[in-house]
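Omission of a single protein chain aside, the complex is shown with its protein chains in their original locations.
After this line comes chain A, so read on.
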């Protein structure tokens, strides 16, 4: 390794400049493709994530067409879907594959890799004051393994038997038996290979994030001076490190069941007129292993959004974040609880009711740290000098959606109520609001806020407003009626429900939801246009466009590899000194020593002058 090189470079500051020049010698491939620069890797994650988000969104439009107009003929889809549309009717098994791939893509490829991958990579070194990640090579490896995993998952969309169709949770025995549905054939194998690679990629990334935050903070940056974004990414990575290996274990056993004739999850099955020889397996075992990842996974998705929203709300309310330590404490509480509540997804598996009560109790406790966070965001906004920038709108929208979705979580966490609502659209509405739409809002919030740092230009505000309002309305128009349909017992994952008298009356409501969903999907093209257009034609960004306190705004507008051309700034204060009484401006960045701000120093800060 290059430990000796590091020692040499440390001695002389001017070497920093030499390195900067050295950057220009890199060829195209080293600089943009197999780059070890965390900023380039972050952008690679972002671009891949956006591409996946449009694919995942498009799949949802396809199945919303089927749900909204169950009697219609979709001959116009034949040029895109080919054999999957027969006589204008969507193939029922393909419908299941659409739902499965929509879930897999959105949860893993967009909201895990696209969100954590982008912002952890981009912000950790910039905000803690590091030149790069602890291991640039491992970081690069993490992206390219993710890319390979993406390619395999994408390829599975185009094979003859179709992509995986057993739901994003891939429960056996359905997913374990290729003869069960076409979605359990080759598509399922590719799903498992792709996800195994995905886990490896996530672990490599997460190990880097944790190590970097622990080891490479700049002088003065103690853990209690970290921006809340970093705390959120840190705990997200820890939760990922503990839960993703378990998914790998579960997937490995499923691979053995599918391809090597073992019986971990299979027992006493009679299918297509023949009895299978598998004995002694337990499908519930898979659910335990899967949800041991699956539940923490929803926090892996939402916690980065927590951090991003906290940062953006404090910056744009021009107020210190309310309850900084409570924010960290609640993140820790959520991280711990996230790992011990998995069985609330399994209340209807015939589990011991006493055990169900334990998991119910633990689940409901999560409401406490979540409510602490919501209270703190609202208290930060309260009487703030709010600037309604686009990222701020998305941050406020995030809080709104998180509250709306979180409230139904309290209902679903009760085992008695969950038995009624299990696998209905009520659940679909709940998790789409609280972890789907909310995490997306956090992601948009982050993209709009840090776009100037990524590309040196600002995104268009007007288009941002249009994008926000269309998306915000669409989210509520889609998911609020869905709760109603769900309470009425409407089951999820059903291709066609017009045969059931009970559910016929919801045709209009389903059409309404579909129209709103399609509107929401097309609103994202406003974002896409804004994103690409601003990269080339956007207003040039000033050095610190949002008058923010964190360290990334002390770098040049387009930072090179190594981030700071000279010495890394030393940190003296926490990142939330906004509107401090007596200060010349309404923000004091973290690298300003107390000796320069004597007019605003608090009594206990005088000793630090």
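Going forward, contacts are C-beta pairs under 8 Å (C-beta built on N, C-alpha and C of every residue); 3 or more make two chains touch, one makes a residue touch a chain; residues count from 1.
As a working rule, contacts and distances are computed from a predicted model.
Comparing "Serine/threonine protein kinase", "Heme exporter protein C", "Cytochrome oxidase subunit III" or "Nitrate reductase subunit beta" against the UniProt entry of the hidden chain yields the protein name "Cytochrome oxidase subunit III". The omitted chain makes contact with just one of the residues A:253, A:269, A:366 or A:588: A:253. Only one residue in the set A:110, A:134 or A:303 touches the chain that does not appear here, and it is A:134. Considering the full assembly, A:221 is the residue among A:221, A:328, A:346 or A:551 that touches the omitted chain. Of the options A:282, A:496, A:511 or A:544, the residue whose C-beta touches the omitted chain is A:282.
Listed here are the chain A residues that touch the chain not shown: 1-6, 9-10, 15, 19, 36-37, 130-136, 138, 203, 206-208, 210-212, 214-219, 221, 241-246, 248-250, 252-253, 256, 260-264, 267, 277-282, 285, 288-289, 292, 561-562, 567-568.
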